[in-house]
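Quick one: the structure is below, and I'll ask about it shortly.
One protein chain omitted, others in place.
Right, chain A next:
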């Protein structure tokens, strides 16, 4: 079997819908003027709403049209030339590929210049949060057990207690979720324990999810004992709202992936000035010193927590390696073999 070309393959893989975009959520925040800033994002509406409100405080004339979609659909929407003014995504690799392949516009301002080098690339892509991947556990399921702090601990625990964990382990479906795929491939690169953990999980009839929030929901109501590779920022937000101390966040001590949420101005953007102003605001917030009342962490917050000194996933051409169709096919084959053993 030969593969006709990267773009075609990625497009086929990325979206099942050609022109009708699969929008998960959408809202228009009307402003006083005629201008509409069209933002496409993977960030849930309620998470991003404070940022929109802060932006409209400064620029009340700009209406904001906010669409939420999965990272892969967002990716192919931009590639196909759907007109958006700003694309915000947690899938760094897809965002990077867009920038590399010329689907992003250059933007430069005093605010973006203050971003550290690792948080921007060629003035095309800007990171404004750094968010760790964490594990969320249900306290009830873990009663009487030592809490795992490394993947090694977790492998032992899962292997020793198949009764407790069968059907109660959740993780991203890396075939569907761009972020899940990014986390999985980066773990593959960084730790030997990744495939052994997958093997062990595979024997426990794991459940696959598209999104962090659903996984956390299922942990909260006890359907899942643990959710592996959940976005730390979402988990924290959710835990803060949750009554009754049912869940806990665990960060792996041996290695933690840190994802950068990035924004690009697509090449087709029309309201580039407003999009630039939004990037400036996000960049300024990204460098804030106090945590403040924002749902997403700043660039520095996670860094300080990072005891082992793993930096965030690097914004660079290496991100495109796992997006290569051959590599992707090989990776997914291995992943399926490990995860679907029955």
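Here, a contact is a pair of C-beta atoms (placed from the backbone, for glycine too) under 8 Å apart; a residue touches a chain by one contact, two chains touch by 3 or more; residues count from 1.
In this section, contacts and distances are computed from a predicted model.
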| item | value |
| --- | --- |
| Chain left out of the displayed complex - its UniProt protein name, from "Magnesium-transporting ATPase (P-type)", "histidine kinase", "Methyl-accepting chemotaxis protein" or "ABC-2 family transporter protein" | "histidine kinase" |
| Touching the absent chain when the full complex is considered, from A:43, A:100, A:262 or A:298 | A:100 |
| Selected from A:80, A:153, A:199 or A:324 as touching the chain missing from the view | A:324 |
| Absent chain, residues of chain A that touch it | 1-7, 99-102, 121-122, 189, 314, 316-321, 324-327, 330 |
